[in-house]
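Okay, structure first, notes after.
Complex shown without one protein chain; remaining protein chains in place.
And now, chain A:
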Amino acid sequence: MTSSRESAVSGNAETVAWSSQEGAAALAAPDFAEKRRAFDGRILLGFLLPIAIALLWEAAVYFGLSQGRLIPPPSRILATLEALAKTGELWAHSWMTLWRVLTGFAIGAVAGIVLGTLSGSSRTIRQFLDPTLQALRAIPSIAWVPLFILWLGIFEASKVALIAVGVFFPVYLGIAGAILSLDRKLVEVGHVFRLSRLQLARRILLPAVLPEAVIALRSGLGLGFMFVVAAEFMGASEGLGYLLVDGQQMGKPDQIVAAIIAFALLGKIADSLLVVASMPLVRWQDTVRERL
């Protein structure tokens, strides 16, 4: 496409062609806005199926086709959520879960960034460190639980440790991989302008690695939420995971579903916050993301 545009213009005609192209773009702007609105409408399409299923189920229970004992109708789930919110339990449990995830995430992410950077930028360190870490990665993280409990007790420390381990590996792999795949040609541009090692890291390495680092952090955060459930399954008296276990033991499926919904919302919000926070840093990639 570029080449056909290039070949269509030459010499002085070039500037003219560009300005007219921009004119065309300006004229096309409202059109684009319209497309966006149409696009928004299409997003709503995705809500159709779950809403339809919810309504059907609601109706089935309402008309007595099902008791809705094991699969509670949406109205009952909402009522449970509301009750939990009113008593303040929902917030207390959510907050506890969030605290565990964020603490574990912070520890795992910092460790992952530091070791990933070391491993990515020095061949010697990589050869020294990476085999061990890859071997540890092969262990299913949940298998650490008994050890963590022995070492750190059954309270917060062992839970946070499990989450940190879960977060660590994707972050470590993502950061090391991003640095390893750094374009040598761009580094040479830095050499040509005689950047010091520090300047090179700040002006070329860091911005080049950021987009992949954000992706690594996001998958780390996702795993953090996965592992907090596991952690809270093994003896917690607070947290959304506890609500799940409690709902199972007390035979309250509506509470289980309510906790699941709370988990989903919490995870989505945390991920969105991470994306928003990183947006100004990877602004230059936005164009691509819009097109995707």
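The rule is simple: a residue touches a chain if its C-beta (ideal position, glycine included) is under 8 Å from a C-beta of that chain, and two chains touch if they have at least 3 such contacts; residues count from 1.
Quick note on the criterion: contacts and distances are computed from a predicted model.
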Original post:
Can you tell which of "Carbon-monoxide dehydrogenase small subunit", "Sulfonate transport system ATP-binding protein", "ChsH2 C-terminal OB-fold domain-containing protein" or "Arginine ABC transporter permease" UniProt lists for the chain that's not drawn?
Top reply: "Sulfonate transport system ATP-binding protein"
**OP:** Tell me which residue among A:Leu70, A:Ala143 or A:Val192 touches the hidden chain in the full complex.
**Re:** A:Val192
Original post:
Which of A:Pro50, A:Pro207, A:Gly235 or A:Gly251 sits in contact with the chain that's absent?
Top reply: A:Pro207
Original post:
Which residue numbers on chain A touch the omitted chain?
Top reply: 2-3, 5-7, 9-11, 14-15, 18-19, 22, 185-186, 188-189, 191-194, 199, 203-204, 207-208, 210, 282, 284, 287-288
